[in-house]
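Here the complex is missing a single protein chain, while all its other protein chains stay put.
Let's look at chain A:
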Amino acid sequence: MKRGIFILLILSIILTGCWNRRELNELAITLALGIDKSEDEYLISAQVVVPGEVSLTGGKVGSPVTLVQARGGTVYEAIRKMTKSSPRKIYPGHLRMLVLGESVAEEGIGDPLDLISRDWEFRSDFYVVVAKEDTAEHILNIQTPLENIPANKMFNTLKVSEENWSATSGVTIDELIVDLRSEGKEAVLTGILATGKQEGGSSKQSLETILSNINIQYDDLAVFKDDKLVGWLTENESRAYNGIINEVKSTVAAISCPNEGKANIEVLDFKSKLKGNVKNGNPEVDINVKIVGNIGAIECPIDISKPESIEALEKIYEKEVEETINNSITSVQEKYEADIFGFGDAIYRSNPKEWESLKNQWNQHFTELPVTIKVDVKLRKTGTVNNSITEPRKE
């Protein structure tokens, strides 16, 4: 008896397995998913890795990824329908990018996103972007240099540019859903577009030249109202947006010198604080920005060995940041009437009682909202040299 149980135990260790196990060779590992809408039907495109092509030993003849597509009345339906053309079932657990076609963004992204927040196989750490004046299908159909797998290129590019240039915003799905559900903040997504020749990007031959014929790159930010795309920000507005919501990690700013020419500031630390307030029933918002930076490049005659010049540059930069932020807010208030900056949330946090009465007509209040901006810039270092090359030598 004892021995029987013992053997059974040993066997149960060896013979375990999941109920519905799916081994690696049964998965279609999907790294990017595209959603388009045409004539009441969703067109879902899944960029699936071809394992043989990305392995270290074999492959390298075909494309590293393939596109599986299907149409359906709902997203879920379409994803399941993909099995009609793919020998493996779509596995979205490693998804990196979700690309929304412009058509779907204009009609509303709430419904197609429900499946993605409900299904257990989707995680919450992938980026969501909008194809600018394009379909998601086309974006996912382009080969990329440097990164073998286009989805990885998109993911890493967005990550790097968000950290170093700050005109893009890497929004993950759970952040997007929080924005969509919030009463005091509208959603914003980064745009993605194909540049260069519009045809033939699907073929690997497009990568055989140094300058690839077609490339995918990020554009400025898309403004949503409720869950519908209403317009696009300019580059300066996009950077101001990231500044206001305190998402700037590092960036480079061009400022004009006191006399003529330009100088660059390398921003090392950018902190902004939003504070809401309600005075006599009227909401208002204070933005407090603190910037620490270095002088990155001087392209004008200024003697930066003097502390006063540094101070002058600080003042100029302060003023320019203030203006950019101010202009961007005014432009969003006038053009889109959508509170993408989360001013409503700031008011809710500071004055929850007054917010109750303000929230019903928040879009109206937002367009008239007075915003006070305070910027404080500290320039610490000048890089490895002091004066610029063109600065006349002191005798």
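Here is the rule we use: a residue touches a chain if its C-beta (ideal position, glycine included) is under 8 Å from a C-beta of that chain, and two chains touch if they have at least 3 such contacts; residues count from 1.
As a convention for this text, contacts and distances are computed from a predicted model.
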item: Listed names "ABC-2 type transport system permease protein", "Biotin transporter", "Spore gernimation protein" or "Na+/H+ antiporter subunit D", matching UniProt entry of the absent chain; value: "Spore gernimation protein"
item: Contact with the hidden chain (one of A:20, A:57, A:85 or A:259); value: A:20
item: Options A:38, A:55 or A:124, residue touching the unrepresented chain; value: A:124
item: Residue among A:174, A:266, A:303 or A:337 that touches the chain left out of view; value: A:174
item: Candidate in contact with the missing chain, chosen from A:87, A:307 or A:352; value: A:352
item: Missing-chain contacts mapped onto chain A; value: 18-20, 120, 123-125, 174, 177-178, 181-182, 348-352
